[in-house]
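Here the complex is missing one protein chain, while the rest keep their positions.
Entry: subunit A
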Amino acid sequence: MTRTAVIFNEKATPDALVEFKDALSNTLTSILEPWSLEFKTFRKTTKNERSSNSSNIMYSVSFAHHDKGTVLIHDKYAIITTNNSNDIPKDLILNTCSTGTTEPIDNLLALRLSNIWSQRQGIRGDAGETLQTTNLIVRVVNLFSSTGFKGLLIELNSLDDDVSEEEFKISVDHVQTVLKDINCKDFKLSTDRLNFNENNGNRKLNILSDLAYQYIQVLEY
């Protein structure tokens, strides 16, 4: 199955993106369309004495790539929503479940549930570069929050649908070496999987929740 990894370097400078791209340029096969990303954190504002074991933090990761999905993660539960009204399953519309217009779930949270969940911080990356090497799709973007530059973020997708864990690790290691070469050392890497069940349902969507989980790992911990 397709494998993913996310790398984040908090100490990088905004220029590191160009350096990274140059360092990688020898191995590129093509340059694909730009991408962007939005990462939000919500904190629960309600008081609850009885069950304090559930997390007070909810994350939302919105992808402008990957079919415009938004993933909402709380504890280890994820739901994947679409922001593209054309992607609403026809069965939902024809059976009166859906009005045919969908909106981002993080909007719903911010708009209608802000008495329970208040948004903490938003991190954005706009107009990122998408680079294709022989075995990876490498997405790079500079992340910004309201206070300024946050760091360099790299998302790796295996090009091959059926790559083994070892093969993917070699590709990821190569990217790490490139990063070290350009003096971009203190990065966090996550290849964690939210769901370990390889046979679980729709893989394309499954990847989205893994990716969102990896974003949380590198951006929050």
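As a convention for this text, a residue touches a chain if its C-beta (ideal position, glycine included) is under 8 Å from a C-beta of that chain, and two chains touch if they have at least 3 such contacts; residues count from 1.
Convention: contacts and distances are computed from a predicted model.
A chain of this complex does not appear here, and its UniProt-recorded name among "Ubiquitin-conjugating enzyme E2 2", "small monomeric GTPase", "Mediator of RNA polymerase II transcription subunit 18" or "Exosome complex component RRP45" is "Mediator of RNA polymerase II transcription subunit 18". Contact with the chain not shown here comes from a single listed residue; of A:22, A:87, A:173 or A:186, that residue is A:87.
By the touch criterion stated above, the residues of subunit A touching the omitted chain are 44-51, 54-55, 58, 69, 72, 74-82, 85, 87-89, 91-92, 94-105, 107-108, 111-118, 194-197, 199-202, 205-206, 208-209.
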